Every structure is written in C-alpha cells, then in structure tokens.
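What you see is the complex with one protein chain gone and the rest in place.
Presenting chain A:
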Amino acid sequence: MQGRLSAWLVKHRLVHRSLGFDYQGIETLQIKPEDWHSIAVILYVYGYNYLRSQCAYDVAPGGLLASVYHLTRIQYGVDQPEEVCIKVFAPRENPIITSVFWIWKSADFQERESYDMLGIYYDNHPRLKRILMPESWIGWPLRKDYIAPNFYEIQDAH
C-alpha cells in the first residue's frame, strides 16, 4: 500500500522506502542519509512548512541509529493537514546526518538533544553541542550499549 507522498516521490523519481502507516494512518517513509538534505528541501518546497517534532532512537544493540522527523503541511482553512513521518537511519560507527536546521529552524534544540543523547552528528548544524548533559560528559546516554558511570549519589539518607 502506497501513501500519497510516496506516490508523489515515485512520480518525481526520488529514492525512498515506504515503511507503512502508523496507528493514526500517517505515512512513514525511510530515506537514506545521503539523500536526506535534498529531499528535505523538496518536501519544504512541496509544502511541509512545519517540523512538528524531531527525535532519535537506538534501533537495536549494535544496530542503526534513527532520526525521526514529523512534518506537517500547515495551510489556511484546513482542519486535517497533511502529515508525514520521515525516518533516517545512520550507522552506529559514524552517524552523520545532514541537519535540517536551515530548512526548519525549530530543529535546533531537538537535534542538539539527539546529538547529546545518541551521538548523531548533524552536519551543518550551527552550534552542535551537548544540551542536557555537562559538556565534559563522555558517552551517549541513550544508546543501548551505554554503561552509566558509578557516580556517587546520596542513597540512604534518612
């Protein structure tokens, strides 16, 4: 089953892979990291002018890292706007994904959080540094192979 955006991308010969639909019926597409920047520009021109959310997760131990983008097409007089979910998978050893900050400015802090938690390097991001953890922190806390350091905390205070 092919969604509307997938058919449109096929018509313009843009490489992608359809991942089906989520529970709300929103189309989910997978796009290669090297194609992501150009396709993001194309999607912005297509009309997806609102990045609703950007997040990232670790797919499996030793597997890929995923960066997820939820895009919405905001228009006047529309109460059911078009939405799409884009997933970009990057290898764990050298996860580099082009930043979409210059297309959707709201990706700024969210990509920094994804960098902080999972260590995905967003290429061309203006100030990619840790946002939640201290800047001298070592390791990526939300990766599945992360081992927390044995820091002392008050444990038994009464």
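Everything below uses one rule, namely that contacts are C-beta pairs under 8 Å (C-beta built on N, C-alpha and C of every residue); 3 or more make two chains touch, one makes a residue touch a chain; residues count from 1.
Criterion: contacts and distances are computed from a predicted model.
A.B. asks: Can you work out the missing subunit's protein name as recorded in UniProt? Choose among "DIS3-like exonuclease 1", "Cytoplasmic tRNA 2-thiolation protein 2", "NAD(P)H-quinone oxidoreductase subunit M, chloroplastic" or "Glycosyltransferases".
C.D. replies: "NAD(P)H-quinone oxidoreductase subunit M, chloroplastic"
A.B. asks: Can you tell me which of A:80, A:94 or A:150 touches the chain that was removed from the display?
C.D. replies: A:150
A.B. asks: Going by the contact rule already stated, which one of A:60, A:78 or A:138 would touch the omitted chain in the full complex?
C.D. replies: A:138
A.B. asks: In terms of residues, what is the contact footprint of the unshown chain on chain A?
C.D. replies: 134, 136-138, 149-152, 154-158
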